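Note that one protein chain of the assembly has been removed; the remaining protein chains are unaltered in position.
What follows is subunit A.
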Amino acid sequence: MDHFAVTNLTFAYAEDAPPIFQELTFAPEPGTFNLLTGPSGSGKSTLLKLLAGLYPQYGGVIQSGQVTVNDTEISTLQPFQRAAHVAMLFQNPSRQFAMRTVLEQLQFALANLQLSPPEIDRRIQTVLTDLHLTQFTHRALETLSGGEQQRVALASVLALGSSLILLDEPFANVDAAGRTQLLADLKTLQRTQHKTIILADHDLSGYAGLVDQLYHVDGTQRTLLQESPAALPATTPATPVQGQPLTTGPLAWHDLSLTVGDRPLITAAQFTLPASQLGLLSGDNGAGKSTLFAALTRQRRYAGDIRYQDRPAKQYKLKQWALQVAEVYQNSPDQFIRIQASDELALSAQHSLHPTYWTAERIAQAAARLNLAAVLDHVSYALSGGQQKKLQVLSMLIMGQPVLLLDEPFAGLDQASLQAVLTLLQQTIHDLQLSALVVSHQRQGVVSFMDYELHLADQQLQLIAGEAA
């Protein structure tokens, strides 16, 4: 049984940067299931990467203290030695594979440990059987769903024989069924093979009764606080949206179907996005919400009919379409096309579809309300996660396309910022009569601004709050 320990650790991203952790001491009990929580950007990933020995190899500086496995400093071990003790599952399932197929991926991992070919075969057979993955042996990884990819990653970790399994937001691209299965697999591994599991997640639902220890990363004290697992919420019903009578609008889709490989995601959906109203698009991770947005912005193939003002989407040039249907991207850097924050806003103002509404004064006011005024001379990419979100939303509101799709625009926002963004969003949409549809896993503080809710589950897109016109 391996013993891991973090002792008096002070860690920063650079020699002269403020530390992320200060004098942190933490030792997971062997054979336990630990949940690590905290807002995004608080340092959950950093702690996991320190335990995995990826930091400081891939960045940052240990200013004092150490991270050890069985009293040996983990950063002094070679990667192939570390892998036998600790391995990690990453947030982006598809970016953790070097090889094309499931079998090649497992062989790659085991060959790194310099095992003999028969031993490699034996271990692969065992883990594939244990995790019920044998039917995927020769499948190309890119054709698997997010949940299946994470189970293959878990199979690699298991085959390597690591006793500590780290998971960094592993469900970000995994649907509910995949999540349930992965959690069940993890629990079994903990019980039968006494694996130690540390899982980082900002969403606490579904963990009650499953975890032994609950830790909270405290960004202000730069340390880890232990909490009682009894504090974990039982599944509570989601706050409902108070649906309003819906208006009509320019963008509509009929009989819309989307697939990933040969897997159907959405079947025969139809809806008209109402103008001057703000809608919530809900559904599990991996259900196809971002894919729907990608189809509406003509970034991927679809079957069926998407129309703008009763003309099929394909009759518009992409250049025209982009000035009708805009998206606030989930990944902020995807949005920026200038270096400095003020230039982003200036560019939007220059090409705005509502130049009389967005006067210089109104833009300055909006930036001030979003608390962005002081950082406008900064490089956009260097802003904090929350500031980037606010900059994205404001730039797109200034553009003022008739249809605005927002993919997780509230991630990393504190309560005050959330309120400010939603108020600005609602006001602009009313003033300019825009149709807006929001994907947000966070409902608290959000639903009261919403006029309707579309729910995506089991390939069906349904209006669950709001009265169709």
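The working rule: contacts are C-beta pairs under 8 Å (C-beta built on N, C-alpha and C of every residue); 3 or more make two chains touch, one makes a residue touch a chain; residues count from 1.
Following the convention adopted for this analysis, contacts and distances are computed from a predicted model.
Engineer: What name does the UniProt record list for the absent chain among "Glucosyl transferase", "ABC transporter permease", "CidA/LrgA family protein" or "Anti-sigma factor antagonist"?
Structural biologist: In UniProt, the chain that is not shown appears as "ABC transporter permease".
Engineer: Please pick, from A:Leu103, A:Leu204, A:Ala373 or A:Ala457, the residue that touches the omitted chain in the full complex.
Structural biologist: Of these options, the touching residue for the absent chain is A:Leu103.
Engineer: From the list A:Thr46, A:Ser348, A:Gln387 or A:Thr428, pick the residue that touches the absent chain.
Structural biologist: A:Ser348
Engineer: Going by the contact rule already stated, which one of A:Leu36, A:Val67 or A:Ile120 would touch the omitted chain in the full complex?
Structural biologist: Considering all chains, including the one not shown, the answer is A:Ile120.
Engineer: Can you tell me which of A:Leu258, A:Ala341 or A:Met399 touches the chain that was removed from the display?
Structural biologist: Only one of A:Leu258, A:Ala341 or A:Met399 touches the chain omitted from view, namely A:Met399.
Engineer: Taking the full complex into account, what residues of subunit A touch the chain not shown?
Structural biologist: Touch set of subunit A with respect to the missing chain: 49, 52, 54, 57-58, 78-80, 82-84, 87-88, 90, 92, 94-101, 103-104, 107-117, 120-121, 124, 141-142, 156, 160, 297-300, 318-319, 321-323, 326-327, 329, 333-337, 347-348, 350-351, 381, 395-396, 399, 401.
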